[in-house]
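Just one protein chain is left out here, and the rest sit where they should.
== subunit A ==
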(Lines give C-alpha, C1' and ligand atoms only; values in the text may rest on other atoms or scores of the structure.)
Protein backbone atom coordinates (compact mmCIF):
# COMPACT_ATOMS: atom_id res chain seq x y z
CA UNK A 1 0.00 0.00 0.00
CA UNK A 2 2.75 2.44 0.97
CA UNK A 3 4.63 1.61 -2.21
CA UNK A 4 1.62 2.51 -4.34
CA UNK A 5 1.22 5.75 -2.39
CA UNK A 6 4.86 6.58 -3.05
CA UNK A 7 4.53 5.82 -6.76
CA UNK A 8 1.35 7.89 -6.91
CA UNK A 9 2.92 10.89 -5.17
CA UNK A 10 5.98 10.72 -7.46
CA UNK A 11 3.72 10.62 -10.51
CA UNK A 12 1.72 13.54 -9.14
CA UNK A 13 4.80 15.67 -8.57
CA UNK A 14 6.11 14.75 -12.03
CA UNK A 15 2.81 15.87 -13.51
CA UNK A 16 2.95 19.19 -11.61
CA UNK A 17 6.53 19.84 -12.75
CA UNK A 18 5.73 18.80 -16.33
CA UNK A 19 2.77 21.19 -16.28
CA UNK A 20 5.15 24.03 -15.37
CA UNK A 21 7.75 23.27 -18.05
CA UNK A 22 6.02 24.97 -21.03
CA UNK A 23 5.90 28.24 -19.08
CA UNK A 24 9.69 28.32 -18.64
CA UNK A 25 11.59 30.77 -20.86
CA UNK A 26 13.59 29.35 -23.75
CA UNK A 27 17.22 28.46 -23.15
CA UNK A 28 19.37 31.54 -23.76
CA UNK A 29 16.37 33.84 -24.22
CA UNK A 30 17.72 37.39 -23.77
CA UNK A 31 14.37 38.52 -22.35
CA UNK A 32 14.28 35.81 -19.68
CA UNK A 33 14.23 37.19 -16.11
CA UNK A 34 17.51 35.41 -15.34
CA UNK A 35 19.27 37.26 -18.16
CA UNK A 36 17.82 40.72 -17.49
CA UNK A 37 19.05 41.34 -13.96
CA UNK A 38 22.82 41.02 -13.39
CA UNK A 39 23.92 38.89 -16.36
CA UNK A 40 24.34 41.93 -18.61
CA UNK A 41 26.50 43.68 -16.03
CA UNK A 42 28.68 40.58 -15.72
CA UNK A 43 29.12 40.24 -19.50
CA UNK A 44 29.85 43.92 -20.05
CA UNK A 45 31.83 44.78 -16.94
CA UNK A 46 33.54 41.70 -15.57
CA UNK A 47 36.76 42.18 -17.56
CA UNK A 48 37.21 45.86 -16.72
CA UNK A 49 36.19 45.34 -13.10
CA UNK A 50 37.87 42.02 -12.27
CA UNK A 51 40.66 41.82 -14.83
CA UNK A 52 40.04 38.16 -15.67
CA UNK A 53 38.69 37.06 -19.07
CA UNK A 54 36.76 34.12 -17.56
CA UNK A 55 33.35 35.43 -16.49
CA UNK A 56 32.67 32.33 -14.39
CA UNK A 57 35.83 32.90 -12.34
CA UNK A 58 35.03 36.60 -12.00
CA UNK A 59 31.57 35.81 -10.64
CA UNK A 60 32.82 32.98 -8.42
CA UNK A 61 35.79 34.69 -6.82
CA UNK A 62 35.05 38.40 -7.09
CA UNK A 63 31.33 39.25 -7.27
CA UNK A 64 30.34 36.32 -5.06
CA UNK A 65 33.46 36.09 -2.95
CA UNK A 66 31.49 35.67 0.25
CA UNK A 67 29.69 32.68 -1.23
CA UNK A 68 32.94 31.01 -2.27
CA UNK A 69 34.43 31.72 1.16
CA UNK A 70 31.44 29.88 2.62
CA UNK A 71 31.94 26.97 0.21
CA UNK A 72 35.58 26.66 1.25
CA UNK A 73 34.52 26.71 4.89
CA UNK A 74 31.95 23.98 4.18
CA UNK A 75 34.58 21.72 2.60
CA UNK A 76 36.99 22.42 5.46
CA UNK A 77 34.30 21.64 8.05
CA UNK A 78 33.34 18.43 6.26
CA UNK A 79 36.96 17.26 6.29
CA UNK A 80 37.40 18.13 9.97
CA UNK A 81 34.18 16.25 10.78
CA UNK A 82 35.36 13.12 8.95
CA UNK A 83 38.68 13.41 10.82
CA UNK A 84 36.92 13.61 14.18
CA UNK A 85 34.48 10.80 13.45
CA UNK A 86 36.49 8.04 11.83
CA UNK A 87 40.20 8.78 12.28
CA UNK A 88 42.02 6.09 14.28
CA UNK A 89 45.63 7.19 14.10
CA UNK A 90 46.76 10.79 14.29
CA UNK A 91 50.19 10.25 12.82
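In the analysis below, a contact is a pair of C-beta atoms (placed from the backbone, for glycine too) under 8 Å apart; a residue touches a chain by one contact, two chains touch by 3 or more; residues count from 1.
Keep in mind that, in the parts below, contacts and distances are computed from a predicted model.
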Hidden chain of the complex, named as in its UniProt record, picked from "Pyruvate synthase subunit PorA", "ABC transporter permease", "Nucleic acid-binding protein" or "Multisubunit Na+/H+ antiporter, MnhB subunit": "Multisubunit Na+/H+ antiporter, MnhB subunit"
Positions on subunit A contacted by the hidden chain, ascending: 47-54, 56-58, 60-62, 65-66, 68-69, 71-73, 75-76, 78-80, 82-83, 86-91
